[in-house]
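Dropping a structure here in structure tokens format, bear with me for questions.
One protein chain omitted, others in place.
Labels A, B and C are assigned to the chains in the order they are written; within every chain, residues are numbered from 1.
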Amino acid sequence: MPAAAAALIEADALCFSRNEERIFGPLDFRIDAGEALLVKGDNGAGKTTLLRVLAGLLPPESGQIRLQGADFARDGFVQLAAYLGHRHGHKAELTVLQNLRFSAALHGRHDEALLERLIAACGLAGYEDTPAGKLSAGQNKRLSLARLQAGERRLWLMDEPYANLDLAGIAWVNTLVQRHVETGGAALISTHGAYAAPAVPVRTLDIRRSAAHG
Amino acid sequence: MAEFRALLRRDTALMWQRRGDAAQPLLFALMVCVMFPLALGSEPTRLAQSAGAVIWVAHLLAGLLVLDNLYRSDLEDGSLEQLLLAPVPLPLVIASKVLVHWLTTALPVLLVTPLLAQMLFLPDGLLPVLMLGLTVGSLLMSLIGAVVAALTLGIRRSGMLLALMALPLYVPVLVFGAGSVWSAAQGLPWLGAIWLMCAGLALLLVLAPWAAATALRLALS
Amino acid sequence: MNKIILWFNQTGSPPRFDDFATRWAGPSFLAAMVLMAIGIYGALWAVPADYKQGDSFRILYIHVPAAWMSLSIFVIMAIQSVIALVWRIKLCELLAMASAPIGALFTAVTLISGAVWGKPTWGTWWTWDPRLTSELVLLFLYLGVIGLYAAIDDRRAAARAAGFLAIVGVVNVPIVHFAVTWWNTLHQGETIRLIGPSKMDSSMMWPLLVLLAATKLWYIGSLLVRARVLNLQQESRKQWALERYGEVK
Partner (left out) sequence: MNHWNYILMAYGAFAVLMLWDYAAPRRALGQAMRAIRLKQRRGGPA
């Protein structure tokens, strides 16, 4: 595993408030290549907010985010990371293949073989031409995860990846993350339930305790 | 610019899936143009005098009506978030969105404008002036609308607020557009107004996508 | 550059601003009221009647300062929004959003006084005079900014979005003015100069200058109170607010 000196992503004394009410922070953590960070906290504790702050979608109140040692820059983030949100992230009217091809093309990947492989790996073989709207919640999650891999990014920010998945689905997500982490990638997974974590070096960050009041 | 082509391909595919929506602004503009004679009476000379203005206002209102779903569907299914986090400059994403939005909403009304002109007895000589003005004007309104729609994205029932914010920004477009038809009707030179709108268009083609991108990041933060 | 931002952040810190606003709101209102009284006295009694128009021109003595304030407040609001957006200074967000209602009010005064002035002069309440029409569009711009600020829940995001609209609006103001002037010459041919204080000779000017100063001071006073309210609403959880305004145990 390449011993990257600086962490893929690092937060130091990161705080976020909405309407002068502290949502989380100060948070200090880092994620190196070859490991995963589990962010725990009950619903509404600010897990999604934390991911959106790390992605640069929300301005933090204070604190610093560093990507591979350098200060946070939007271009740096989009080259380094892929983001799995709560919602599907793809269009219900478009077919599985169209959605996947679009996401891959957006990240500069244009070869069809990659798409075929991802569809098969995510158990969506045969659904290539089905509109995403017709898929079940679990299948849509698989399509979102396929899109996540299409960009071939090193750092995965995953918001509740286990939601609407059955036990087999959860195990499958864990193997996916495990394979990604073992090949030099990293993942930040937010979850509210006590799901089995992927069999990789894991750190945990509990958001509830950190919400110290300013 | 493979990404831009990918964006266009995706937006046109979406447009094709929802081609039924194109009827919405078209029917609305038609209704406005039907209401007018019912209110004003069917006397040709009176209708002819206000035909250009009525068609312009119908275009403006039809555009305003459908402005809200420029980003709304992408926001709700999370794809807007993915677009914000894609390695593609956001103004480019918005430019492709506005272009496709214009194709699905303003173009159908433009195509039906000759029919509207006949219904309101617009003198034949004025039709080219009206079409030219409306083409440039509808592009201007879509670009301005993209900025305003981005600002009201986070708000639930934002229809009325969207109109309140957009109307002052649409005033110059309406004044020069409808004014060019009126000047042509009076035999005055009318091309100057159209050139002014083209100048505005050249400016907004660059500024509006950037402004809408900034507004989008502000509204979503 | 960041020394200036640091200074702004320190002096603009909520408690410090609350002190400043509390101390200076009263005096500026007082000064404004005194000047207003003098100006209105001058406008109504001290200045001789105009031989042609009779006394209706006296309405201009509040119409012109209000019109001037409605425009300059929008520009001030846009400048504060630029500072707030670029350097993220919370104080400027508060000042910008507190200015919007005051500007809308002055625009309303301009429109009402313009309409009332039009009645004796042209026999109609509303004249599509290019300046009155631009003023009406300005009112919609104000209402747009106020509406957007009220519609978004998170106060900071609302201030950023409404501030951005103010900046877009200020760019639009001269364009609307140009378009409406062109529109006016197009539809009514050459019209006489409708509202022109310039034709007043200097002896009749002093109430106008006094009222111009009065409305500026009034804006400052009202701005300080309104900004203080916004400040308290946002900071209502903070320790300094609880100590200062909480119940004395």
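Please note the rule applied: a contact is a pair of C-beta atoms (placed from the backbone, for glycine too) under 8 Å apart; a residue touches a chain by one contact, two chains touch by 3 or more.
Computed from a predicted model, the values in this text were never measured in an experiment.
The chain not shown here is in contact, across the full complex, with C.
Residue in contact with the omitted chain (choice from C:Thr127, C:Asn184 or C:Ser222): C:Ser222. Remark: the omitted chain is touched by one listed residue; of C:Gln80, C:Ser113 or C:Thr133 this is C:Ser113. Take chain C: the residues that touch the chain left off the picture are 29, 36, 40, 44, 49, 54-56, 58-59, 62-63, 66, 101-102, 105, 108-109, 112-113, 116-117, 119-120, 218, 222, 225-226, 228-229, 232-233, 236-239, 241-242, 245-247.
By our rule, only the chains that are shown with their structure count from here on.
Judged by the touch criterion defined above, the protein chains are all mutually in contact, each touching every other. The interface with the greater count of contacting C-beta pairs, when B-C is set against A-C, is B-C. Rounded to a whole number, the gap between the C-alpha centres of chain A and chain B is 37 angstrom. Across the assembly, chain B contributes 221 as residues in contact with two or more other chains. Only residues 147-148, 151-152, 154-155, 158, 161, 164-165, 167-169, 171-172, 175-176, 179, 182-183, 188, 193, 211, 214-215, 218-219, 221 of chain B touch chain C when the two sit together in their complex.
Within the complex, the chain B residues that touch chain A are 2-3, 5-7, 9-10, 13-14, 17-18, 73-74, 76-79, 81-88, 217, 220-221. On chain C, the positions that touch chain B within their shared complex are 85, 137-138, 140-141, 143-144, 147-148, 151-152, 157, 160-161, 164-165, 168-169, 172, 175-176, 178-180, 182-183, 186-187.
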